[in-house]
Every structure is written in structure tokens, then in C-alpha cells.
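Pasting a structure here, questions to come.
Every protein chain except one is present and positioned as in the full complex.
Right, chain A next:
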Amino acid sequence: MTVNLSKGQGISLQKADGGTLTAVRMGLGWQAAPRRGLFGSRTREIDLDASALLFADKQPVDVVFFQKLVSDDGSVRHTGDNRVGGAGQGGDDEAILVDLQRVPVHINEIAFTVNSFTGQTFGEVQNAFCRLVDETTGQELARYTLDGGGQYTAQIMAKVHRSGNGWAMTAIGTPANGRTFQDLVPAVQASL
């Protein structure tokens, strides 16, 4: 059962049977730019990048993005950079796996962001979405559609944070501008 999230909405990641989730995947997908007829290789590809920022008491501690695919502690892993996108509404083009049990004890928030590395605004990108999947069962927990992004090149999508003994997720959906995650750190800190 998928929840379509709206801005600011939160969901708990407690399972229905009382256990907590152990591993989640944040997936990002978008539709590739349409081919140009002649000289098709000069199609202006759309490169969106997913990043995860690890915070301890609102201080950035570590980051996972296309140039650093694994956090130092190994709990957050990026499956690799996709620079052209896929069909849209299909599978994930980039994914970040989080092993919640292995996240270091002082990390209490993980924020997920999307940047347009090639500079297109979300208004130009078709069918972009991000979603949270229970990695152990493959079940989609939440989906967030990146439409109506307007003249923005980045979005702070969601955060996964500690809540009680387990973890919860809150959709943030704050638009921002930036080429990589570095440009977003202040905006992310503001929205935690």
C-alpha cells in the first residue's frame, strides 16, 4: 500500500506488526530527455542526482552522493550515478540504500535531496518522482512526485529521522537551487 505524500506529511516507519524497518531504499526516477532527430547524441541529457546527508543534532556529519557512494560507516550506500534518466514511472534510476540498524548512534536525521546537475529546472523534467521502499520486502512505503517544481533546480525531498526506538519519515518537499548537495546544506539545515 503506497502513501502519496504531500508536503510536510510524515509517516512512521514502524511496521504494522510492531517491528521496525531495517533497510529502506530511497529511489529516484525521471524520464530521459526526448531524442533529437538528427545528431541525436547532442540531445540535452537530464542528469538528476540523489544525495543523502547525515546529520547529528543538525550538524552535517557525512554525505553520500555520486562522488562518494558509501558513507564512512557503511550504512548508507548509493547505487551509482545515472546521468541520463530512464523511461519515467518505471524503476528507480538512482537509489540510495539505508541500513537503518547500522546507522551510527549519533546520527539522528538523514535528509534526501535531488539536484539537477545539468541545470534543467523541474519544470522541464517529465515524470520525476522519488519513493521510499522497504528493502526487505520490496514494498513501496511512500511516493513523492516532483511535479510543479517550477523554476527550481533542486529539492529537499524527505528526511528519515529517529523517533522512539525506530525511525520515521517526513516529506519535506522544499524547493531550492543548486548544482550539488553543497549548495543545499543551509537550506537542508533550515528545514530539519
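One rule holds for everything that comes next: contacts are C-beta pairs under 8 Å (C-beta built on N, C-alpha and C of every residue); 3 or more make two chains touch, one makes a residue touch a chain; residues count from 1.
One rule holds for everything that comes next: contacts and distances are computed from a predicted model.
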What is the protein name, per UniProt, of the chain that does not appear here: "YdbS-like PH domain-containing protein", "Molybdopterin synthase sulfur carrier subunit", "Phosphonate ABC transporter, permease protein PhnE" or "Stress response protein SCP2"? "Stress response protein SCP2"
Candidate in contact with the missing chain, chosen from A:I11, A:A56 or A:L192: A:A56
If the hidden chain were put back, which of A:G74, A:G119 or A:P186 would touch it? A:G74
In the complete complex, the non-displayed chain touches which residues of chain A? 17-19, 56-57, 59, 61-62, 70, 72-75, 101-106, 165
